[in-house]
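Quick notes on the structure that follows.
Every protein chain except one is present and positioned as in the full complex.
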Amino acid sequence: MTPRLPGKLAQNSLPSIWGSRHIIRSQAPIRTFGIRSLNPPVNSRYNVGHGLPVLKSTPTAALERKANTLPLRTGAIATKKGMTAMYDTETGKRIPCTVLQLDRVEVVSHKTVQKHGYYAVQLGAGWRRPANLTKSLLGHFTSSGISPKRHVYEFRVKDESGLLAVGKMVNADWFQEGQYIDARSNSKGKGFAGVMKRHGFGGQDRSHGVSLTHRSLGSAGPSQGGGSRVYPGKKMAGNMGNEQNTVQNLKILKVDPENGIVVVNGSVSGPKGCVVRIQDAIKKPWPEDILSSLPSS
Amino acid sequence: MASPSPILRQLGCFRSLLKPQPQSLLQTGLNRRALSTVYSAKPTPKPIPENLPEQFIRQLPLHLRPKDPKARRPIPPPPPSAFNKCKDPVGAVADAQLAVLDPTGERRALFDYRRSQRSVKPGDIVRVTFKNGDPFNGVCLSIRLRGLDTSFLLRNQLTKVGVEMAVKVYSPNVESVEIVQRAASRKRRARLFYMRNPKHDMGTVENIVTNYIRQKRMLSGKKRAPVKAKK
């Protein structure tokens, strides 16, 4: 843009050119709001209608497929604190177990079918200094009336009845001793690992003419017959670990709501202090007393 | 024209004015910009449509937006933390287990060889009886102090074959632990793994244990006798 000067200092300019510009400006449309597509979707004329079945690739069909495997209620965000053992005093069996702790887990917001296309409960855990948060996140927390959270995760639920009210706290007694859960966490990072460590390849010979490639992979694929290319998904060296892993069907051995402790059978991925998301196991029947305690039923 | 007169040469400085203006509008603008500053009117703010839907209000500049009552909500204080309340949950779970498995602290005292005088020490001959009735005797090679997972390693020779068993102290399968014989002198090592070597192997301890059991029976028999006499 041309720099502006006060009127009296301004030079007289060629009226023909500047006149035309003013005309253009006055023709500019009044500002409009919202994002609009340049190519608005056109409804298909085929395969849709009242009598026709729901198409498999639509969100409606996806929700229907998921209905049986989505938990009825939300899970919780826990922290892995370490492992120890518990003895079954009757059989004398020693059961290795992982100790998880829940810290100030509260419902931050909901995701609904109407707005987001699915039902989920957004939970937050821990506490974060408000000064270290962006204004938008701070507003997200304060508008639902809860303190800023360190960790925020979503837990999908089957329907509206699983949406725990915003601001409600999820404590260790949300789970019951003897029920089964799925534990979801990031595994320990191993850094950039070679194929022998990462994928269990055999490596190559120590000798017999092998030079400098004792631990590397052999061929990356066929030559001309196979298209002279490396197929997608070829196992190669790369970053190992630090990826999400779900351990299914862990039995809850002990619950201590006072200290927020949940003790589960066996091991959970990740180092001590990592965030573990636990939710009712999808491959076991839903806990009975939980079914009855759901708000809607 | 052979040569321009001096007057004409002086007039030559106005030649640029006589040149025809370039046709391109853009070029004119560029030239002009370089030469001088042009006045343009201050843009007046565009009118905001009335009854603007709520979701579009965020797109307005801050000073034009209606005041949001939610905007200055106070930040709620954090609720009390479970982490601060229970700093060592693993220890808490283990302690709860110990309270069930060893309520009197007897087993702990029997193997805490660094603190307790009367505890089992490496080199002692120990007899363990399990819940199912099977006993196991052996020389204590080492004691592994690890809280709930505290264990001790016993070695013996049964039918001339060396057998080693590491027993968890707090296992509910352990019925009783007896010290059959103390080590003759204080061992100068905490772990007597050298006793696996044939040179240092103690051989079987069954004889010592059977002697001990016989003596114990005799003693208990003596004890029983006066009780009966009193009755």
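Chains: A and B, in written order; residue numbering restarts at 1 for each.
The rule is short, and it goes like this: contacts are C-beta pairs under 8 Å (C-beta built on N, C-alpha and C of every residue); 3 or more make two chains touch, one makes a residue touch a chain.
Just so we're on the same page, contacts and distances are computed from a predicted model.
Undergrad: For the chain that is missing from this picture, which UniProt protein name fits: "Proteasome subunit alpha type-3", "LSM complex subunit LSm2", "Large ribosomal subunit protein uL14m" or "Urease accessory protein UreD"?
TA: Protein name of the absent chain (UniProt record): "Large ribosomal subunit protein uL14m".
Undergrad: Decide which residue listed in A:62, A:85 or A:274 touches the omitted chain of the complex.
TA: The single option touching the absent chain is A:85.
Undergrad: In the complete complex, which positions of chain B touch the hidden chain?
TA: Chain B touches the chain not shown through residues 134, 136, 149, 151, 158-168, 171-173, 196.
Undergrad: Given the full complex, what residues of chain A touch the hidden partner chain?
TA: The missing chain touches chain A at positions 85, 87, 91-94.
Rule of thumb we're sticking to: only the chains that are shown with their structure count from here on.
Undergrad: Sort out for me which residues of chain A touch chain B in the complex.
TA: 1-7, 9-11, 13-14, 17-18, 30-31, 33-34, 79, 81-89, 92, 94, 97, 99, 101-104, 106, 127, 130, 138-139, 141-143, 145-148, 169, 254, 256, 258-261, 263
Undergrad: In the complex formed with chain A, which residues of chain B make contact?
TA: Touch list, chain B to chain A: 25, 28-29, 32-33, 36-40, 42, 46-49, 52-53, 55-56, 59, 70-71, 73-83, 85-86, 89-90, 92-94, 96-97, 100-101, 131, 148-149, 168, 170-173.
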